[in-house]
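The structure is given below, and queries will be raised subsequently.
== chain A ==
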Amino acid sequence: MNHWIIAPVVLPALLAPVIAYVMRHDIKLARYASVAGTVMLAAISLGLLTIVADGQTHVYYLGDWPAPFGIVLVLDRLSAMMVLLTSMLAMVVLWHAIATEWDNRGRHFHALFQFQLMGVCGAFLTGDAFNLFVFFEVLLIASYGLMIHGGGKVRLKAGLQYVVMNLAGSTLFLFALGALYASTGTLNLADLALKVRELPVEEAGVLRVSAVLLLMVFAIKAALFPVQFWLPGTYANAPAPVAALFAIMTKVGAYAIIRFYTLVFGPDVAAVDGLIGSWVMPASVITVAVGAIGVLGARRLMPMLAFAVVGSMGTLLLAVAAFTPEAIAVGLYYLLHSTFAAAALFLLADLVVTRRGSDALTAQPPIYQNGLFAAFFFVGAIGVTGMPPLSGFLGKLLVLDGVRDMPWMATAWAAILIGSLVTIVGFARAGSVVFWKSTAMVDAEAEASETVSPIGVNALVGVTASLTMLALLAAFAGPVMGYLEQASVQLFDVSGYVDAVLGQHGEDLK
Partner candidate 1 sequence: MEMIVASAIGVLTAGGIYLILRLRAFPVILGMALLSYAVNVFLFATGRLAVNAPPILNNYADVSYSDPLPQALVLTAIVISFGMTAVLVMIALGAYLEADSDEINMTDADEDAAENEEGQGV
Partner candidate 2 sequence: MITMALYFGFACFGIGILLCVWRIASGPTAADRILALDTIVINTIALLILYGVHQGTAIYYEASMLVAMVGFVSTVAYCRFVLRGDIIE
Partner candidate 3 sequence: MRRKLLPHPLFSFTLLIIWLMLVNKVTVGNVLLGGIFGVIVPILTAPYWPGRPHIQNHFKALEYVLIVLWDIVVANFQVAAIILFKRNKDIHSKWVCVPLEVTSPEAITILAGTITMTPGTVSAMLSADGSSVLVHCLDCDDPDAVRDEIKNRYERRLKEIFP
Partner candidate 4 sequence: MLVEILISFFIVLAGVFGLVGSVGVIKLHDTMQRLHAPTKATTLGVGGVLIASMLYFLLVKNSLSFHELLITIFLFLTAPVSAHFVAKTYIQAKMKQEELPGSEGEFGWAIYDDPPAYYDQD
């Protein structure tokens, strides 16, 4: 058993309390620790990536209890990649938060940040349904803390809504898990996969309910219609680095959908035959529409970006809805892309809004270094709206290509293509107002330059790094997709997973 598998959970979990309680009066020290921890996390996740290169599913039996009786962690290509994604995003966001002093606007940023990473990594690595709930809660409660970081009236109200929505979601999660346990008597995902496949469809009433309720739960996280309403208000009012970090939160929902509905309730499961896809597909289409309409209709920059996130989740899940290895692989590519795209724009928006003093989409005197920010915004918008040459365009093409054999291909294509157009128009309008129209106003840039010092390189690192990731994703799309296809094939190899988890210990039992 490879102990590194649990390192992404244990490292931040041990680091966070040290930061919170030992370094709480020394922000500098906390920063060093937080950065060091995050870099280590990234290094570890790279290491994990090499572990899964052998194509095996690696299982970590917590407490040395055999599956399905204890909790297991499962490292396969998908979970390794998600952990890596988390750590890379974390580095970017952390850097930005430190460079812009966001971390110092309230207490315990770094501790909460590390706990958040712990929760996210834990959710990606777990091979147990209830443990997934626990780590959802860990990442959620950390996100509540981060969401209201720094306080303020609107943020607290938005935070309250965020908490309430997710508490409702957590309650639903428990109902769903209850129904799942009630009908299978187990919690281990591999074991569930077996048990679920034994149940005839005509006796699977409760099980099916749990399947769709779980979908609702994950849909909340993944901002899928009709439970996406919370997202714009939350993201728009979260501290920008936190909103950027939240880019991974929606992905946790998407990941859970992918994992659960390939492994446990896979397309080959008689009991839920076609049930999931038939909900995810229309929901995703509407989500794409909601995102696009929101982008076009937004009055403020931050909600606009939030709607863009909603739209991107729709596109991602549209690919997922096909539940074929090919489509999931492209969905994963889109997942990688949209994570960094959202992060880039939220971080950039932070810089702009801080200088502008408002995120209203109205013409205001140009900010100092308007051109620089305009250029960044342009590139970021290219990323988010899925224009070439960044990864969004390839992602879009991949998704379109990935669902081409589906009966609902025309609907999906129409949604994605029209959605893209509307999003492009929305971003063009926004960018043109914020960065172009402002230049028609008094030459305030010169005035502003007297009071504002030029932006430091450090503050731009986060944005630049995220955008660079988009470029790299595009440039190395081939190898990346190669990995994702393997990951997806592994994902659909249910018996491989089950054997890996239950095999070794499972034999002992019989």
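Candidate entries met the following condition: all candidates are chains of the complex that A comes from, given by their letters.
Methods note: contacts are C-beta pairs under 8 Å (C-beta built on N, C-alpha and C of every residue); 3 or more make two chains touch, one makes a residue touch a chain; residues count from 1.
Remember, predicted model here, so these are calculated numbers, not experimental data.
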item: Touching partner of chain A in this complex, picked from 1, 2, 3 or 4; value: 1
item: Residues of chain A touching candidate 1 in the complex; value: 130, 133-134, 137, 140-141, 144-145, 148, 151-154, 156-161, 163-164, 167-168, 170-171, 174-175, 177-179, 181-182, 187, 233, 299-300, 358, 360-364, 429, 432-433, 437
